[in-house]
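The complex appears here minus one protein chain, its other protein chains still in place.
Each chain gets a letter, A, B and C, in the order it is written, and its residues are counted from 1.
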Amino acid sequence: MRTSRLEAFSDGVLAIIITIMVLELKPPAGHELSDLIHTSGVGLLTYLLSFVYVGIYWNNHHHMFHLVQRVTGAILWANLALLFCLSLLPFTTAWMDESDFAHTPVVIYGVNLLGAAIAYFVLQSVIIRHQGSQSPLRKAVGRDIKGKLSPIFYLAGIFSALLIDPHGGLGVVIALACFVAVAIMWIVPDRRIDRVARQIEDR
Amino acid sequence: MRTSRLEAFSDGVLAIIITIMVLELKPPAGHELSDLIHTSGVGLLTYLLSFVYVGIYWNNHHHMFHLVQRVTGAILWANLALLFCLSLLPFTTAWMDESDFAHTPVVIYGVNLLGAAIAYFVLQSVIIRHQGSQSPLRKAVGRDIKGKLSPIFYLAGIFSALLIDPHGGLGVVIALACFVAVAIMWIVPDRRIDRVARQIEDR
Amino acid sequence: MRTSRLEAFSDGVLAIIITIMVLELKPPAGHELSDLIHTSGVGLLTYLLSFVYVGIYWNNHHHMFHLVQRVTGAILWANLALLFCLSLLPFTTAWMDESDFAHTPVVIYGVNLLGAAIAYFVLQSVIIRHQGSQSPLRKAVGRDIKGKLSPIFYLAGIFSALLIDPHGGLGVVIALACFVAVAIMWIVPDRRIDRVARQIEDR
Partner (left out) sequence: MRTSRLEAFSDGVLAIIITIMVLELKPPAGHELSDLIHTSGVGLLTYLLSFVYVGIYWNNHHHMFHLVQRVTGAILWANLALLFCLSLLPFTTAWMDESDFAHTPVVIYGVNLLGAAIAYFVLQSVIIRHQGSQSPLRKAVGRDIKGKLSPIFYLAGIFSALLIDPHGGLGVVIALACFVAVAIMWIVPDRRIDRVARQIEDR
């Protein structure tokens, strides 16, 4: 099995996820700038965060499958598990936004991000195991510092929202800061995979 | 006619079906974990079941068209009939979920799954007939035990919901168990087609 | 310019149009079969009709671009005009269905189908003019009997809904019969184009 159709299907699902979130943004009832800022201002930033996250996953997915030649059943299902986690993002984003960043919805948003990170890690591991000892993806990923830091940040965010301040407030702010920090960390595209991919092409 | 554009169109439709179901998941009004579980907890599991079903159909569609070289008008329309059946899944899933698994909506959900299975079988038969006596798809499908078991399970589910307990309850539970069982049976990717495909490529 | 990206974009838009119509189907409030038939029964048939129409356009678009090698700016915009007309189908379908097939919405649905047919004819003419005197598409289309009959049927439907019975009833039934008749006429795939395409490939 080639990867082209798996990539096309994943692209389709990610394109829809990234776009339907904007359907959650309801136009404000009033017609003034203040209406826009009060009712949608936060929504736009939340949408931007989730947009960036889906963009990061698409980006990394793109880089990862650049190093994959053949697809197995296990890879197909690990990929679908990742898409399932990401498909819940519009739901958890909407809940977090509608609740004005209440305690529990922020925790659930973090759990959703954590779930997607785990699914991505499983997908990566399934591919590496299938490629065997000479796996180009294993080489490219290397020590995978970003991939190991992300769940720690998510867990820190989830626990700070849960523990520091059970009624929202500071805990929620720390949690959101963690989620934004991971996004910024990943926005820099994965140069390691780029480098290995270039070496393989040069041979 | 090559298969590439039919595959791309089917991928697009399946990607949309699998993703718009999440639009049915409305964020709970409250902001507590209990709100999430009471109003969306069941919804998430229902969504997961339908997500897995669309994933299975995409998976099998992917494997099947791997063995198809040319597309005829009959194959195009049989494929559209399958997509039509699957496009009703978000509707029947939403009705089943909103009714809290009432009697009739569970039966209709089963009828929808049965319709999709029949459409898939028709598509498979049209392709095999077009490929003639040396059909690689016929070889790959073999005795098609899974394909023959699925409608039996769907019918068992439909009838148990209809007959055992006309007011819901046990009959509905048995029906849902049947639908989940078929999904689990198919989650294992179709190794027979994989095997024949590999043999053909090896020649 | 190759046709691949125009085909991919058109496939995407058509896949979305064909799928979002199902979002218009709201699950019935009640949980009995009679609720389904009373509130959604007609809706399902209307959805089926529009699904078949989008399927026909995708099918013919697929066949047509099989004979196109290069895309010009005029072809790109004629194609977008066709996609625009088709993108209004979910809107006119929903209005026709919600009004229980009232007089004006049925006329507007017919105008929408007529507009799509004209846009398709313009696209076909632009391609033929660009291909010049040896146009394979002109050969394949031949006398284009179906393409000429369709607008006549649409106009007959529109006028029968307008004239015979201004308050709905018989006029609307004749109009719907015209629209269904055109769909049935086109469901048979365009064997003429198939034949020419095969001849070209055989050379």
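Quick note on the criterion: a residue touches a chain if its C-beta (ideal position, glycine included) is under 8 Å from a C-beta of that chain, and two chains touch if they have at least 3 such contacts.
Model, not experiment: these values are computed from the prediction.
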From C:39, C:87 or C:135, residue that would touch the chain that is not displayed: C:87
Absent-chain contact - pick from A:66, A:103 or A:138: A:66
Hidden partner interface residues of chain A, rising order: 7-8, 11-12, 14-16, 18-20, 22-23, 25, 27-28, 31-33, 36, 40, 44, 48, 51, 55, 58-59, 62-63, 66, 187-189, 191, 194, 197
Absent chain, residues of chain C that touch it: 1, 5-6, 8-9, 12-13, 15-17, 20, 23, 72-73, 76-77, 80, 83-84, 87-88, 90-91, 94-95, 98-99, 102-105, 108
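Operating definition for what follows: only the chains that are shown with their structure count from here on.
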Where chain A and chain B are represented by their mean Cα positions, the distance between them in whole Å: 27
Computed distance of Cα centres, chain C from chain A, in Å: 38
Shared interface positions of chain B, touching two or more other chains: 8, 12, 15-16, 20, 23
